[in-house]
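Have a look at this one before I ask anything.
One protein chain is absent from this view; the other protein chains keep their places.
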Amino acid sequence: MKNIAILCSGGDVSGMNPALKHFVEYSIQKGLTPYFVYNGYEGLIDDDMKEASYSDVSGIINRGGTKIGSARSQRFREKKYRDIAKQNLDARGIDMLVAMGGDGSFKALDIFYKESGVRFCGIPATIDNDINGTDYSLGVDTALNIIKVSIDAIRDTASSFRRAFVIETMGRDCGYLALISHLTSGSELCLIPEVDYDLKKYEQEFKKQIKNGRRYFIAIVSEGIKQDSSEISEWFESVIGMESRVSILGHIQRGGNPSTYDRLMAYKLVNKAIDGLLDGNQMSVICYTKSGFEFKTIEEVTSKKKELDPELLSYLERF
Amino acid sequence: MKNIAILCSGGDVSGMNPALKHFVEYSIQKGLTPYFVYNGYEGLIDDDMKEASYSDVSGIINRGGTKIGSARSQRFREKKYRDIAKQNLDARGIDMLVAMGGDGSFKALDIFYKESGVRFCGIPATIDNDINGTDYSLGVDTALNIIKVSIDAIRDTASSFRRAFVIETMGRDCGYLALISHLTSGSELCLIPEVDYDLKKYEQEFKKQIKNGRRYFIAIVSEGIKQDSSEISEWFESVIGMESRVSILGHIQRGGNPSTYDRLMAYKLVNKAIDGLLDGNQMSVICYTKSGFEFKTIEEVTSKKKELDPELLSYLERF
Amino acid sequence: MKNIAILCSGGDVSGMNPALKHFVEYSIQKGLTPYFVYNGYEGLIDDDMKEASYSDVSGIINRGGTKIGSARSQRFREKKYRDIAKQNLDARGIDMLVAMGGDGSFKALDIFYKESGVRFCGIPATIDNDINGTDYSLGVDTALNIIKVSIDAIRDTASSFRRAFVIETMGRDCGYLALISHLTSGSELCLIPEVDYDLKKYEQEFKKQIKNGRRYFIAIVSEGIKQDSSEISEWFESVIGMESRVSILGHIQRGGNPSTYDRLMAYKLVNKAIDGLLDGNQMSVICYTKSGFEFKTIEEVTSKKKELDPELLSYLERF
Partner (left out) sequence: MKNIAILCSGGDVSGMNPALKHFVEYSIQKGLTPYFVYNGYEGLIDDDMKEASYSDVSGIINRGGTKIGSARSQRFREKKYRDIAKQNLDARGIDMLVAMGGDGSFKALDIFYKESGVRFCGIPATIDNDINGTDYSLGVDTALNIIKVSIDAIRDTASSFRRAFVIETMGRDCGYLALISHLTSGSELCLIPEVDYDLKKYEQEFKKQIKNGRRYFIAIVSEGIKQDSSEISEWFESVIGMESRVSILGHIQRGGNPSTYDRLMAYKLVNKAIDGLLDGNQMSVICYTKSGFEFKTIEEVTSKKKELDPELLSYLERF
């Protein structure tokens, strides 16, 4: 009987709980003994792990966040703590690890593997969808649907009151959430870090639209652009001449009942990760691209910044 | 055949559209001709009104905001514009007005009535629920349910990540939204303008709870308290010793599909308002209190600041 | 130190979990020791009870259903089992009981009290809202909002496809859910057990509306009317001449994240129930009417069938 453990590292996302549920079920189905590691790499260091059973994952499939906690770990950057982690895993007979997180988390595992030989498979999980080499990261679909509901709500009030709204989404350096939200909400403006912009370009068009009867504007901006959202809002007031408000969606984007799509991907990603480890994979990340699921090396995934799909970017150029 | 008009003034709320729908239907049922005034008092001044029919209100019952627009009007504060408003109403034979809005809007109508003799009935409508003399204002229930969803989502991520969240609700000087959200979300801290507080009081208790295993805190604070939300967040970090984030819910609180309760109250309030005007009421606000629906004078409604239900306030004192 | 227990009897509703949470917190605040009884009266008989603590109610405030289970109990109708229940309560030193349920559940408690002297307070809890003496029962608001979402969804498809939809709500002999859903969804027809109807009355009107361009009808019918929903649907097809479908909402009405209103009422009802028992109430039901909260006797609550608010009923007569 082999032992396999799962942990969450970095920001939590909706979809981690369905992944935990399937991890337990599929491990047992494959004759493995599943373990939970609590609070990311901290749990490895503190030996905060336990064998997981069906009852641990009952009633969590519709819950946001992660039942086993997530954390960033400064200590795991130091070799002495990684050595402790290795000892803890050895003591429990765990030699396979599934890790849900972002590229920072994977880099740490890479180092750990090279030292310890503990094989692992990473599952991309971040609402920012900023991991190179995969089109999808766990949690993105739920985040997009939460943003959608918020934009729909704000549009109601914007159109009632003659106002411009500047809605700021998460995403760090990646404009994915903002771009998709723009395309799927029919907003009037979208600003993302990947595309340089000049507000002047929109001035004439927007003023013309107001003359033709437009009562409101919705601008979706990604948190990583060169200006603060409040500056965009100020531009609407002073240049376009429309009262404006900023709405920073913030952490509501991170939680909520996982969407069906994120649940299904959690299911499949866990399947692939466990199958890969059983097939002898040493260290890999299970990615999802236009070619379907494929294992990539840590190197491929973490070596460069993700670029947005050029086709999606082309949709931005409407004026 | 008598003519009756409806308008929205001040901030829009969810529930105005169901009210418009029932206004048209009930007016016609009572033998009146219903009119819409667009963009609040601005529409009175600009003669932006039209006779309303069933087809105008088709498909709006599940929409937030207001189809006829709302606005604040500086001009309506000047007698010369109010005179124009009166002329416009006379020209269309409209001598009864239903106005959805807050106490500022009602004060303006009071002056207008005294000059013009145009009878009106106010329907309290503000998510702040800060209108004296009524326990309920249109839109409050929808706003509370939107806040609920947001808090539920944030709790997922807070508990996953060992964090304190400071969630700021709307309400201006009134802590109603924050207080009810606190009671119904089981949050750990609630700060509202009506109740003076000293964070020191919570320090020992919160530290004890962390020792006993608490992983997160949710604090609901009303926008009108003496400190910025960021200061509360800073207190969690520096004094309580837990990483903390602020989430300002903002304008998402204002929109969204109206709840059943707000729809039902819209129905009843419109019924009462029209019945009141047909019974000869000169100027009143239709309020909802523990005694049921009752008409109150503008004086009663606008003369003093609303006080929160002492019973609700008593629930705050848990420590 | 006194011991107090809570149980759920009959159909579960959304709002029971928030009530359980507040029951634990408020009991402890009042110096009482709270107990959970599992699976209704069955748990009394089987001694399936346990002392409840904060951790038992963590994370349940946003969950439908009831964490402690509910059940109907045939055995509790027999004296020998009620005697066992009394012994079990005595053994644990429990002499106060809070029971969430419907009138059937309250009648059983009435008998039990007269035999055993175990004091209790009933909290009306049923989505049917069919309990005499109270305008509100726990769970009704959540059920109404779930129905609302379903009707909104069905209207989309009905209007796209030229169809009549007959939507059947729960309610047993009480038309409350159907009536309120009708008023708040703007449906074209509402049939409830309390009001006799003759479909002939609508025939001419509906045919006229189709001629004038109406593309769809929504009929809300309560499960307790004299005809099957399929017969109403058949009437639309054969008499009105419009393709028709039946949608029986069924058990989705019963679950879901409790609405803010139901959560707040759960809070208040538990407060009142515990306060009443501490004040020496022997056996009562905490009701909510136009006069606010008031304790009523079992006799008052169970002696006759609830009648719907005449004002609400008057809204039905539109033709």
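Order of writing sets the chain letters: A, B and C. Residues in each chain are counted from 1.
Criterion: contacts are C-beta pairs under 8 Å (C-beta built on N, C-alpha and C of every residue); 3 or more make two chains touch, one makes a residue touch a chain.
As the structure is a prediction and not an experimental result, all values here were calculated from the model.
The chain we do not see here touches A, C in the full complex. Annotation: of A:Gln74, A:Thr184 or A:Gln204, A:Thr184 touches the absent chain (contact as defined above).
For the chain missing from the display, the contacting residue among C:Gly102, C:Pro193, C:Gly256 or C:Gly276 is C:Gly256, taking the whole complex into account.
The residue touching the chain not shown here, chosen from A:Ser9, A:Ser27, A:Ser105 or A:Asn145, is A:Asn145.
Interface residues of subunit A with the unshown chain, by the touch rule above, are 18, 21, 29, 59, 61-62, 141, 144-145, 147-149, 152, 155, 159, 180-181, 183-186, 257, 259-261, 263-264, 267, 290-292, 315, 318.
Although one chain is hidden here, its contacts on subunit C can still be listed: residues 8, 11-12, 14, 16, 39, 63-67, 69-71, 146, 149-150, 152-157, 159-162, 165, 215, 245-252, 254-256.
One rule holds for everything that comes next: only the chains that are shown with their structure count from here on.
Taken pairwise by the contact criterion, the protein chains link up end to end in a single open path, with no chain closing the loop. Put simply, the chain closest to the centre of the protein, by Cα centroids, is B. Taking shared numbers over all numbers used, the subunit B to subunit C interface scores over half, which places it in the same class. Chain geometry summary: the mean Cα position of subunit A and that of subunit C are 40 Å apart. Centre-to-centre, using mean CA coordinates, subunit B is 28 Å away from subunit C.
Of all residues in subunit A, none touches two or more other chains.
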